[in-house]
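Just dropping this structure here.
Of the protein chains in this complex, one is absent; all others appear in place.
Right after this comes subunit A.
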Amino acid sequence: MSPTETTSTEPSREEERPGANADAPAARTRADRFAQELAELKIPDPAAGRAPLWLRLGALLMVAGAALAVAAYALSHGTRDPLVQRDAITLGLGGVTAAVAGSALFLRYSLTGFLRFWMARQSYDIAQLADRLLERDARK
């Protein structure tokens, strides 16, 4: 038998187990519900799972943008040629734009993970508080 051949091609021992047939309707119900839920499931594009890549790109843009802006400032101070100075202004603005875009990317992908756990913790705390309040009211 090859590794990819499957187990259930052989006859099942289901019928040997007492009570297995009696529970068959329940089995169908849960299995049907499961299949239905999976049919509605949206499977994300694999490209959407590249959060670490975006995070690194954001950090890189932040650093590179800032470096570009500083380099442009130095360039504009090193010359009296207005053409070169205008180039430096363009470079500087590009650098600032890259740094702002990088910061936004970095914040977006670093905060998502943190906020997810923070919200889970908040939900848990609120549920506990609600339980405590209900218990206190029940005791009154």
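Everything that follows uses one rule, which is that a residue touches a chain if its C-beta (ideal position, glycine included) is under 8 Å from a C-beta of that chain, and two chains touch if they have at least 3 such contacts; residues count from 1.
The rule we apply is simple: contacts and distances are computed from a predicted model.
Asker: With one chain of the assembly withheld, which option in "4Fe-4S dicluster domain-containing protein", "ABC transporter ATP-binding protein", "cytochrome-c oxidase" or "Cell shape-determining protein MreC" matches that chain's UniProt protein name?
Answerer: The record names the chain that does not appear here as "ABC transporter ATP-binding protein".
Asker: For subunit A, enumerate the residues touching the unshown chain of the complex.
Answerer: Given the touch definition above, subunit A has residues 1, 3-10, 12-14, 17, 19-20, 23-24, 26-31, 33-35, 37-39, 41-44, 46, 49, 120, 123-124, 127-128, 131 touching the missing chain.
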